[in-house]
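After the structure tokens below, expect a handful of questions from me.
In this view, the complex is presented without one of its protein chains, the others remaining in place.
We call the chains A, B and C, going by the order they appear; numbering starts again at 1 in every chain.
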Amino acid sequence: MMSDEAVVAAMVATETAWLAALADAGVAPAAVDLSGLVGPEDVAGLAAAAEAGGNPVIPLVALLRERAGNDWVHRGLTSQDVLDTALVLCARAVLGRLRAETDAQVAALTDLARRHRDTVMAGRSLTRWAVPTTFGLKAATWLTGVLDAADDLAALTLPAQFGGAAGTLAGPAELARSPAAALDLAARAAAELGLPAAPPWHTARAPVTRFGDALVRCTDAYGRIANDVLVLSRPEIGELDEPAVPGRGGSSAIPQKTNPVLSVLIRRTALAAPALAAQLHLAAAEVVDERPDGAWHVEWPTLQLLGRRTVVAAAQATELVTGLQVHADRMAATAGAAAQQLLAERRALGGADDGDPWAYLGAAGELVDAVLDRAARR
Amino acid sequence: MMSDEAVVAAMVATETAWLAALADAGVAPAAVDLSGLVGPEDVAGLAAAAEAGGNPVIPLVALLRERAGNDWVHRGLTSQDVLDTALVLCARAVLGRLRAETDAQVAALTDLARRHRDTVMAGRSLTRWAVPTTFGLKAATWLTGVLDAADDLAALTLPAQFGGAAGTLAGPAELARSPAAALDLAARAAAELGLPAAPPWHTARAPVTRFGDALVRCTDAYGRIANDVLVLSRPEIGELDEPAVPGRGGSSAIPQKTNPVLSVLIRRTALAAPALAAQLHLAAAEVVDERPDGAWHVEWPTLQLLGRRTVVAAAQATELVTGLQVHADRMAATAGAAAQQLLAERRALGGADDGDPWAYLGAAGELVDAVLDRAARR
Amino acid sequence: MMSDEAVVAAMVATETAWLAALADAGVAPAAVDLSGLVGPEDVAGLAAAAEAGGNPVIPLVALLRERAGNDWVHRGLTSQDVLDTALVLCARAVLGRLRAETDAQVAALTDLARRHRDTVMAGRSLTRWAVPTTFGLKAATWLTGVLDAADDLAALTLPAQFGGAAGTLAGPAELARSPAAALDLAARAAAELGLPAAPPWHTARAPVTRFGDALVRCTDAYGRIANDVLVLSRPEIGELDEPAVPGRGGSSAIPQKTNPVLSVLIRRTALAAPALAAQLHLAAAEVVDERPDGAWHVEWPTLQLLGRRTVVAAAQATELVTGLQVHADRMAATAGAAAQQLLAERRALGGADDGDPWAYLGAAGELVDAVLDRAARR
Partner (left out) sequence: MMSDEAVVAAMVATETAWLAALADAGVAPAAVDLSGLVGPEDVAGLAAAAEAGGNPVIPLVALLRERAGNDWVHRGLTSQDVLDTALVLCARAVLGRLRAETDAQVAALTDLARRHRDTVMAGRSLTRWAVPTTFGLKAATWLTGVLDAADDLAALTLPAQFGGAAGTLAGPAELARSPAAALDLAARAAAELGLPAAPPWHTARAPVTRFGDALVRCTDAYGRIANDVLVLSRPEIGELDEPAVPGRGGSSAIPQKTNPVLSVLIRRTALAAPALAAQLHLAAAEVVDERPDGAWHVEWPTLQLLGRRTVVAAAQATELVTGLQVHADRMAATAGAAAQQLLAERRALGGADDGDPWAYLGAAGELVDAVLDRAARR
């Protein structure tokens, strides 16, 4: 979805849409579908040639013009138009996938929160016993994280980029004979791709940084879940376990060992993602001139890496929460054994102390219900 | 606004609001205004004592209870309730200030974009001549960055935090005798502070990361402006200059030298801010248990630093864009001298080449108008 | 040590040393000790005035010249000479303190590793039982981390900075009448401060980035220890505990709760430090011209923050490892109970399986001895 192959295909789609817009407007003689002309086998060559020009658009355009026998390809555009729009197309695919994954996560977490609304467990604070809680409330809080991230995904706008060499649409206006016609060309090409049109954003990069921030909001939410699973599935604690899947989590040295692989891999992504989104902000802050001298170039691999990793982590998180094993008996046993400490606050507040953690759950149930309501209203 | 003194005052305000809610609900005997009891002179002592408890709330509560002679202070709360809510209060003040600054920036940039709608200048791409553009379009693109950031500031919600030791509201429910009454207490205390109520977000940190992301969107926008000013005010280029203020920009070694101090200081902040927002994400991703073991503690100084720096950069950006000196004659001269290169694309597209950069501005004016419309519609 | 007050005092010391060098060389009439002329009460004013000039040296020089009645102050220098050298002086103090702390840590960890050379415990991998190990080997591995960091601290060179307005020593050469005399002035001033002389490094920032990297190597080592303490002191595991200090680790809500405060605060620093060192690298990579336009300005607060936090974390780490409570009986009990899993590898390798974790420790003892040897040879 964010592979080099996918980006190249999206660049070809962008050039095709532009050609269609030129033809629609009567500027170019005819629309041509370029989509079959460049394939995965060309990617290595394009990557090598990209070194000379500083970006892959220049050799791609040469290839397309030659293979299509059509000099109208790319006329009026600049490299950044094509690469930005292509990355937006890939980002749209990532978003689609993430929305599907968050839907599945919301469903699974809703189920966990509802089923365990009254499953008591020890609440832990700074690694120590705090007061009793329920696993339902823990799952509801995980759900809050996912819902927050899903809200941000839903709010994203990913516009097309058609601005020409310095964002003035001078080339398109020359071809189409007026500024208004140039704006119309850009709107048509965006519509071809199903993307919203927008003024050129070569040097105003909020579409990129917002995308990055929303993705990290996802990995934050997943990392937070994975951390709990890693702690609570430690053998001494044993309150949770990852889904049991034959062949997963094996060790190269120790037979019968089952590593919490999903959580480990999610955690890996969650640790690394914030710095990737920060790169996108740094790139945005380093922009200069009408098109920048390196800051833009930072974005491409960062977007690819962040997009790919977030999708993988989302799939792992879905699998994790969908098949999570909850050992309610162990939770109850631990809460019971720790009742003395878990009820210390209650005693200090002058409350009854019958040694029963179930009697000191506060508004845990009501809080679960509030989150379930929010999830149901989506 | 984000100083240690301000955070302490906000913590006192939070404890006061909670006490008022307890009194309103008939739980505590009376509301007490704690605001005079702890002052800037206590901050150093609290900071030192914070080392022992791991956070400043513990010694603060001891001080307030002693000085107010009131043991109801803080009853039912946990440290994180007080510190999170206090930081939210400080963040609200930051937001207020940032909104005022962005309003001023929008006004100044609107003026620049409108006045220079037809001021031609060389467009630059990868440091080289591209095609002609206008300074109005450059200012409009700066304005787009500020408007994007302002939209994100406007969309932020900063909720109060009242959750008790493990986010179950068990303490408040014990005091108020029911879960519903506990939720009501939390809502009253939030209302006292003028903050929205929300389910406890001890471990779901989107309110924090969204705040950080929005602030960096501001510094991204400012950094992008500063970079242009730094380049375009180089003596060899001379198209822009910082506002001339007596006593500003002097050198310790060279008389008459005028350093572009505002831009340099903005750039400093813009380079450093992305990593600060990333710390907030990392903290969010590292949460575990009902209250985390270090991840939360990362947030406080990071929020203070990011908040303070963004406000300073915003004020500097306002000053910069309000008093910016635009040398339209120099822009015209350079564009004229570079006409041959600036019109290379036009010639390649088969356009007329009369050596006039003014004739190849594409839709620059229309694009300026679109951004001005957007700004006017706010 | 890295406070604003300390930096101002170090700037005054730098100006004093330069004045002494000028006097020694017969350029200025007399050396003057400026050290009493500016105090902590001036810091706020200097910070405010620094905004206008972009750095605090400009107003400081004005103050010193006025109060000393001596126009020779700062002659031939540039702001960066003074601020870089001052930060180096502060960094030297930080290094001194860190070396003392690492010495104490090495002593404490040596003691732990030696005493627990044969204290068996469960080895854990990806949170699961692996094979048996000893607490002595764990402490020895912590020690390796500290020794690695200490080696890097020991290897650091922190040179003085005296280069003049563009790093050519033109001003000093003008004053001292020859290039050789200018180099001699710089060497004298450095010697006054007990610092090595070096060619101007205004734009070659390895001294700064190496310092940052070495400090993060320290916080990496401390974070790694804190993580183990946080996990192993969880109530369900109970193999370690932080030093018991009356009044430390209390909770604002729950009586008798003891939070692992040292580890939590160390972990906070360890999570945040890598991004600070990365800022120093970013600043180094963003240098341009003979003195840069913002990149240098990023360094000051970052160095202060990183220096201060590392010293605090070092002190906390010393306290943690010096007073660490090791529950060898609990370790033995857990290893015994988990023997079946801990010996799975042995069985798979065809080894005897007498259910005794003590019999499968491999070279743990020898590895401890090797680290102890390394520590002893320092």
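Criterion: contacts are C-beta pairs under 8 Å (C-beta built on N, C-alpha and C of every residue); 3 or more make two chains touch, one makes a residue touch a chain.
These numbers were taken from a predicted model, which means no experiment stands behind them.
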- prompt: Shown chains touched by the missing chain?
  reply: A, B, C
Query: Among A:Met1, A:Ile58, A:Ala191 or A:Ala359, which one is in touch with the chain left out?
result: A:Ile58
Touch criterion as defined above, residue of C:Ala30, C:Ala100 or C:Ala180 at the omitted chain: C:Ala180
Query: Considering the whole complex, which of B:Val7, B:Val61, B:Leu126 or B:Ile225 touches the chain not shown?
result: B:Leu126
Selected from A:Ala275, A:Leu303, A:Leu343 or A:Ala364 as touching the chain missing from the view: A:Ala275
Statement: Residue positions on subunit C contacting the omitted chain are 54, 75-76, 78, 123-127, 130-134, 137-138, 141, 144-145, 148-149, 152, 164-175, 179-180, 182-183, 199-201, 203-206, 209-210, 213, 216-217, 219-221, 223-224, 227-228, 231, 270-271, 273-275, 277-279, 281-282, 284-293, 345-346, 349, 351, 360-367, 370-371
Statement: The missing chain sits against subunit B at residues 125-131, 230-231, 233-237, 251, 253-260, 264, 275, 282, 334, 338, 341, 344-345, 347-348
- request: Tell me where the left-out chain touches subunit A, residue by residue.
  value: 51-55, 57-58, 61, 74, 77-79, 82, 164-165, 171, 226, 230, 245, 247-254, 259-261, 263-268, 271-272, 275-276, 278-279, 282-283, 286, 293-295, 297-298, 301-302, 305
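Just so it is clear, only the chains that are shown with their structure count from here on.
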Centroid comparison with subunit B (C-alpha atoms), farthest chain: C
- request: Looking across all chain pairs, point out the one with the most C-beta pairs in contact.
  value: A-B
Field: Distance from subunit C to subunit A - Cα centre to Cα centre, in angstrom
entry: 36
Field: Distance from the mean Cα position of subunit B to that of subunit A, given in whole angstrom
entry: 24
For subunit B paired with subunit C, centre-to-centre distance based on mean C-alpha positions, whole Å: 30
Task: Please set out, as single numbers or ranges, the residues of subunit C touching at least two other chains.
output: 230, 251, 253-254, 259-260, 264, 275, 282
